[in-house]
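In this view, the complex is presented without one of its protein chains, the others remaining in place.
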Amino acid sequence: MMFIEYTWLVPLIPAICFLIVGFFGNMFDKRHGGGFLAIAGVAVSCVLSVLISAEFFMSSAYVDVGYVAKSFTWFAFPGGFDINIGYYVDTLSCLMMMFASFISMLILIYSLGYMSEEGKRKQRYFAEVALFVTGMLGLAVSNNFLMMFIFWEVMGLCSYLLIGFWSFSHPEGDDASDNAASAAKKAFLVTRLGDVSLMAGLFILLFAFKSLDYTVVFDAASIAAVDHNLIVLASLLIFGGAIGKSAQFPLLDWLPDAMAGPTTVSALIHAATMVKAGVYLVARCFPIFTEASGVMLFVAVIGGFTAFFAATMAMNNMNIKKVLAYSTLSQLGYMFLALGAGGYMIAIGMESGNTALIAAGSVGYVAGCLHMVNHAFFKALLFLGSGSVIHSTGTEDMREMGGLESKMKVTSITMLIGSLSIAGFPFFAGFWSKDLILEQVLHAGDYGAAGWVFIVLWLLAVVTAFMTAFYMFRMWYMTFRGPMHKKSEHSHGESPRSMTIPLMVLSVFAFGFGFVLFFGFDSLLSIQIIGGQFRMGGMESGGAHYLVEFFTNVWTYVTIALVLLAIYLAKNMYELGKIDPARFNGDGESWLYKALTERWWFPQLYDQLSWKLGYGVARGVEFIDSNIIDGSVNGLSNAVAGSGELVSKAQTGDVNNYASAVIGGLIVLFVAVVALFVFMGGL
Amino acid sequence: MDASVITNIFGDFSAMAPMIVMILGVLLMPALYFTTKNRVVVTAAMLAFTAVSAIVNLILLLGGYNGDYLGLFEYDAFSGLMILLFQIVALLIGLVTASSTEVTRLHYGAFMSLLMAATVGMMFVATATDLVVIFVGVELASISSYILVSMKRNDPRAAEAAVKYVIIGGMSTALTVYGISMLYGVVGVTNLAAIADAMQTQGFTWAFAIAMITMIAGYGFKIASVPFHMWAPDVYEGASTPVSAFLAVGSKKMGLIVFFKIFLVMFVAGTTVSTFATAEMQYLFAIIAAITMTVGNIVAIAQTNIKRMLAYSSIAQAGYILIVMAVMSEYALVGGIFHMFTHVFMKGGAFLIVGALICVGIGERISDYRGLAKRAPFLAFAMLLFLFSLAGIPPLAGFTSKFVLFSAAIYGDGGATSQWVWLAFLAILNSAISLYYYARVVKAMYIEKGESAERIAVPLPFLIAIAICVVAVIVLGVYPQAILGPAADAAAALFSLV
Partner (left out) sequence: MIPVEYFLALAAILFAIGAYGVMTKVNTILVLMSIELMLNAANINFVVFSGFLGDAMGQVFVLMVISVAAAEVAVGIAILLNAYKIKKTTEVTALTSMRW
């Protein structure tokens, strides 16, 4: 135990960097504003995480129980239980620590170039990012729910400050700063809604288990001792927190708006931190979530629906960052879908004592976690790439770009790799995890009374895979190929080295990380249930077995075909201009005419139809989103504010009325007492 | 530490030692200002007296001193801790008054004297073991604060606020006294322990119900529980900001202590009697708590004046602490005491920032705070911490104390299924609503652009007081054991009265 004992340093080092940069940042060189210190801090955390993980996987604790936990009493309640602080190292937290710190480090390096024109505000930026990273790493290593919640909130606070970062900076362009300000507020308040739910869930856990330590809550004996319904309620409330943080339906509204912040912040929020916290929470809480298959079904439904819903909205968006934002929502949906499907199988397996089913569910869990890491790599890559484009052209509107490939070689190639990966092009990282997810969802359809739901979700997920490939390549072709438009003609060309190197590093991972599946990744994250007790890691690795499974499955080829089709479609529409996308907006007849005359185009007809349908659905969905969901959120806040106005009118300023209120209150109290006595039988 | 250092000096009066020191100061202040005409000297003297009193109190508290005087005053862990709270409040407020432009200059000696007198009144309440002493203590604090409210320079609103305060305050006094007289008629004693004893043998009567209701209403005025809260926003707005802070964090706590000392002890003692009304009264308090926190938070949303907003938020915070009265467990009381302490620092700090900014000509409207983060980074950051702490965002003190308090409602009594889970949820929901209006101020400071970008330099005493609050808000959030330990002792001491 050389390094594991120092796990607490992992979040502490960025926290110290935050303090130093935040309070003494003005002593640093103006050009970097403490950026190097923040990078160094996060780099140390990253190295430390790797060392801790390496040590953990070789330790006897990993083999025996699957985790190392250490806790100290933080404060003691007179009620007889303590709240602890400490660390909890298992495969999941190792994974989170490593990829969060690694990607954050790359993003920080990239920021040196991207934020170079921000002047004095750089100090604030780097300090806040360091705090953000602290939040995520702290979340990953916490050993109890309360500590986890604290870091969770720290992240929420930082996202508020970072999304609103540019609200100051446009003294003349007030639209942008208003936008940033309202987006920041929205992000904060909407995620708070989830946080309230999470907090309530934690209180129920506290009430039920008399402890918030993972080691207690996830212990089979203590779970068995607690009322089953309480656990279900707590699970649903905790999942509510995950919905808010990971922007799942119906709390997905804030994430696309949060694009008002700097692109690096978007990358940080979408790839390494913030939204991943929700996925992490669900993965972490598996032992209690799987107490009821219904909870897991709910997780899967929310995930699957969000994946589809968000993908449709990405299809007709012209803002490069918004397309990526919707794709994040969609990919997060995949992760929840995978966890839900896996958990569903585990829950049913536990009820019926079917160990094979539990093993199958474990694969779903692995798929969700693998997709989480893969997504972190390719989404960071895509966001940083889009940042590079925006940095160079000065616009976020894809209609003003085009033909940038010649001017920005590195960016275009790395973004192509990212797009291929997210689209699930064979052998790229995204392919493996996405296919594994699809397979597990289909597998889950065979079990339980609610199995048919998973078949529906699987269909949605396959359609989503098609849409994903389409909108990603729509984005890529619109940006890098096709005719140049005015902004790309005046672009500054390729970005500086500090920005392109992180892109190159990330693209390596975005291509290759999926292969870890064949080298024991699934064994590390596997879930076994030994005597009713959850235990992570140690199951035999599937290894090359997966390869056989993938390529003997007909659905794999169907999905690949769909992806290729989508890419081909996008190429025709946006690079070659052979298919005018405007046609699908209204002019149906000529579309039909063309379809009939040009026979070589015929094989794609069905897909075109579905695409048109998709477009219509996208419009409808957007309408619902902006008018009904947004409207009801606004309506709710207006109602609360309005009732505040109304009640405050009772405050007339006249002392006579105040006195009357006192006497009135007295009478009400009296009536209340009498009523209470009558109802409670005291009289 | 050994308490004999103090008991050797004060002898039989040891239980009152901290108050005696303060009373000497009360008497000295006007004369000192009359002779020196120097506000700094008077402030220094006031701080010195309060600090000596605080040291005396700390020695007694850490020495574990337990003693009473004539059965009227009793010093124990609970009263010691509460006295400490009032001394902290007095030190924080006393520190800044000399440099505040709102506070009277002409009658500065009297102002300081009254500030100390009000503190003494609160300390009386903290040590009281008899209804007479509670009554006298509350009145001493109230009457002093009526005058404090009116002692503001160049603001007609202060005069109006004082009139409102004195009328509603007087009426509440009358209600209280009427209630005490009925209670006296029912049980025949005025000593708190004796009342608690009587409760164990006595059932419930209508006269007793009337006594309870009028007393709840009368002392409800002090803690500004709905619907006895209406004076609070007006008075907090009209009074000079240090006085508003004093009322919000000091006077309100006194009311809560009265609730704990009278009702909590009485009803917990009454639980053993099957005919007694504890269960019903718990519900009554739960309803009061629920309404108070909800109304406070909802009305706060509609406010544009930051002092009024803070006033409503204080009402809501009192509502949270009233959860103690519903749950009536020792554990809940620990949470209540903890929240009282954190509230001193976060609400006091927020008011002090408002007061400091008024000194440099920044108004009381929330819109006046636009762009403050650029003009006064430290103050803006401190304000952000205080407001987020009030909203209960970890890892600040407000979160930790709310966590203890709310979890007490869920935990219930002794781990049995608690009937107050709904109250805890309502409180969590309220905390979420409260964030809405706190975030508005933060948004104005950090996100909206102000008309001016000049740096602001506020008086040094304000900065010191605010810095103390900032440190406390962070330390109590990260290391709550500092206060939870003494709070547990205090709660045990109060429950030993039962």
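Letters A and B name the chains as they come in the text, with residue numbers starting at 1 for each one.
Everything below uses one rule, namely that a contact is a pair of C-beta atoms (placed from the backbone, for glycine too) under 8 Å apart; a residue touches a chain by one contact, two chains touch by 3 or more.
What you are looking at is a predicted structure, and each value in this text was computed from that prediction instead of being measured.
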item	value
Which residue of B:A54, B:A162 or B:I337 touches the chain not shown here	B:A162
Candidate in contact with the missing chain, chosen from B:L27, B:A174 or B:V471	B:A174
Contact residue for the chain not shown (choose from A:I288, A:L404, A:V655 or A:V673)	A:V655
Residues of chain B in contact with the chain not shown	131-132, 135-136, 139, 143, 146-147, 150, 156-157, 159-164, 166-167, 169-171, 173-175, 177-178, 180-182, 184-185, 188-190, 233-234, 237-238, 302
Chain A, residues in touch with the chain not shown (by the definition above)	648-649, 651-656, 659-660, 663
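Criterion: only the chains that are shown with their structure count from here on.
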item	value
List of chain B residues in touch with chain A within their complex	163-164, 167-168, 171-172, 175, 204, 209-210, 212-214, 216-217, 220-221, 226-228, 230-231, 233-234, 275, 277, 279-281, 283-284, 287, 295, 298-303, 329-331, 334, 374, 388, 393-395, 399-400, 403-404, 406-408, 410-411, 414-415, 418, 421, 424-425, 428-429, 431-433, 435-436, 439, 443, 446-449, 480-481, 484, 488, 491-492
Complex contacts: residues of chain A adjacent to chain B	74-80, 146, 149-150, 153-154, 156-157, 161, 164, 167-168, 171, 177, 180-181, 184-185, 188-189, 192-193, 195-196, 199-200, 203-204, 206-207, 210, 637, 640-641, 643-645, 647-648, 650-651, 653, 655, 657-659, 661-662, 664-666, 668-670, 672-673, 676-677, 680, 682
